[in-house]
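All protein chains of the complex are present and in place, except for one that has been dropped.
Showing chain A:
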């Protein structure tokens, strides 16, 4: 095997910048690469691995988090933009005693979870809807979750779960 090991092998040193944000209720002061996406910061620096990378370019919705209550694709959001903001991932949803949030529970009860890879993002969109205090029709819900791709469920049970928490009964 004619493979040379290169002497380089050392990272380019990047001037990190400091950012302050509240993540799942905890204040964080982090040194980050200014080119870094919030997705990478949450996964790699804070180990919040519920935030999934499905495409890296805002097509699939798997990396959705709530930023000041609004669902955002964290792969398209620079960490530096999060200065002073409140970030929520599904790791922050469980109650202190370990009980599930109502959206999480609805996903469990309605069998809205299969492979589970799109699930955290969809749950956060669900939490955004719950926080709006409104009720939604099934057709409205279809549109509101259309930024989340799921290949397992056909969306049927996801819509059932969301209707359970924000639908008209």
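Operating definition for what follows: a residue touches a chain if its C-beta (ideal position, glycine included) is under 8 Å from a C-beta of that chain, and two chains touch if they have at least 3 such contacts; residues count from 1.
The definition used in the following text is that contacts and distances are computed from a predicted model.
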Chain not displayed: protein name in its UniProt record ("Molybdopterin-dependent oxidoreductase", "Simple sugar transport system ATP-binding protein", "Heterotetrameric sarcosine oxidase alpha subunit" or "Transketolase family protein"): "Molybdopterin-dependent oxidoreductase"
Candidates A:19, A:32, A:62 or A:129 - the one touching the absent chain: A:62
In chain A, positions touching the absent partner: 1-6, 8-12, 43-44, 48-57, 59-60, 62, 89-91, 93-94, 100, 104-105, 107-109, 111-120, 123, 138, 141-143, 145-159
